[in-house]
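The structure appears right after this line, and notes come after that.
Of the protein chains in this complex, one is absent; all others appear in place.
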Amino acid sequence: MVDLIKRAKELLESSAVKVVIGYEQGTGNKTRALFVEKTEDADKLIFDSRCIQNLAAYVTKKEVKEKGKMAIAATLPVMRSIIQLASEFQVNDNNLLVLGITPESNLIEFANLVEVETFVHQYQIEIDARNKEMLDKLAKMTSAERWKFWVDELAPCFKCYACRAACPMCYCSRCTVDFNQPQWIPVPSTELGNLEWHIMRAMHLTGRCIDCDACYNACPLSIPINLLTKRMLVDAKEHFGNYQPSLKGDNLMSTYKPDDKENFIQ
Amino acid sequence: MAEFEPKIVAFVCNWCTYAGADLTGTSRIKYASNVRIIRFPCTGRIDYMLLLKAFDEGADGIIVSGCHPNDCHYTSGNFHARRRWIMFRSLCDFTGIDTERIKFSWVSAAEGAKWAEIVNTTVASIRELGPYTDYKKVAKYPEKEVIHG
Partner (left out) sequence: MNIDKRLVRKDSLEKLFDILKRNSKTIYAPFTKNGKSTFRDTESFGAISTGYIQTTESAKDIAFPRTEKLLDFSKSKEGMSVKGTDLNDIPDVILWGVRPCDASGIGELSSIFNWDYKDEIYINRLSKVTVFGFSCSKSDEYCFCTSVGGNPGNTAGSDILFTLLGEEGDYLAEIITEKGLAVVDLAQNLFEKTDISGKEKFLAELPVKFSHEDIRLKLDKFFESKEWIEQSLRCLGCGACAYVCPTCACFDIQDEAHGKKGSRVRCWDSCGFSHFTVHTSGYNPRNVQSARWRQRIMHKFSYMPERLSVYGCTGCGRCSRACPVDMNILEHLISIQEVTV
């Protein structure tokens, strides 16, 4: 990614930004986040198909934010996350510059977040074929079978909260699970508590999740928790129309329409 | 063995359904006594986690009820609630939580008879479904699963 390295150097040299967030080669075959503050470190920046971590998780991290204005190498899911974060007043043009990476792996620069939004809106959020198949399979099960499926899948969860940590939308300084008055979710890993935690997570992400799979990729036990948010995404589309993160819109669950349709309220 | 008596928890709003339930009583309409009513300022204040907690604490069925659309004391609380219910109900369905056991309704302060009917039909349908043993089993202190190959 020669363009990215060149641009990162220019931005740092001109003091336009204090830190450039991108990817570098990690250990083994992994890639990982790189925070470039010195021009000479920019040469470590890479980009390829392995770079799937959602770097937007860092723009709300205290230690990173404190460095000053950030530039971020942003793939499509990262750009979507940034728009969602901007709509929730977590980032703005004064503290973040987006160095977009198009699905064709070209560098595209944006003057402001409005331009990022326009770019992002060209692409629909589509659930990939493998997960779609999984969602269909689950839809065909009986309720009891689905219950068993989720209890079994979530039982191994030891609540390391890697899913929460890796999610750009989980930026609360105090998460519901960290409260004990009232204690919504039991602190220990228990079958029901795990289920409650993942239901709550999915509900809090409804209308905000942009389907980047960061939660699933972060899970050390590879529990398919992203299916929950995917299903919410599909249902939200079905009930409330096409959904895209947007700078001006309130998110789906903080708004309503007087004529929202349902068929279960007596 | 005694007949199964369902435990029903009702989450209702202060302004419409709670007043409606009051009317049911003052009108001397008799209805099933299986329901424990919990009063909220507004349906918009009824957190979905409370529904899960109710099952956790042993409820076999749940009623959630508030003002009809456009009648909310706070203008839009029930509209927000409706959106949340739509998504929560579909998430429950997806995770295999029995949505038959959660009844949603609009009951106004004038609908004492409707409240009695909602409670009676809910109790009857939960009686038919039986105790929510699937949920209770999981809510118990975890016993580790054994792998049988």
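To keep things simple, chains are lettered A and B as they appear, and every chain counts its residues starting from 1.
Assume a residue touches a chain if its C-beta (ideal position, glycine included) is under 8 Å from a C-beta of that chain, and two chains touch if they have at least 3 such contacts.
Given the structure is predicted, the values throughout are model-derived calculations rather than measurements.
The missing chain, though absent from the display, is touched by one residue of A:218, A:236, A:252 or A:265; that residue is A:218. Contact with the omitted chain, checked across A:53, A:75 or A:229, is made by A:53. From the options A:62, A:130, A:248 or A:261, the residue with contact to the unseen chain in the full assembly is A:62. Touching the missing chain, out of A:8, A:33 or A:138, is residue A:33. Seen from chain A, the chain kept out of the figure touches residues 26-28, 30-35, 53, 57-58, 61-64, 153, 156, 158-162, 164-166, 174, 178, 186-190, 217-224.
As a working rule, only the chains that are shown with their structure count from here on.
Centre-to-centre, using mean CA coordinates, chain A is 33 Å away from chain B. For chain B in complex with chain A, the residues that touch the partner chain are 48-49, 52-53, 56, 69-70, 76, 79-80, 82-99, 103-106, 118, 134-135, 138-139, 141-142, 145. Put simply, chain A touches chain B in their complex at residues 138, 143-152, 155, 176, 184, 190-192, 195-196, 199-200, 202-203, 206-207, 228, 231-232, 235-236, 239-240, 252-258, 260, 262, 264-266.
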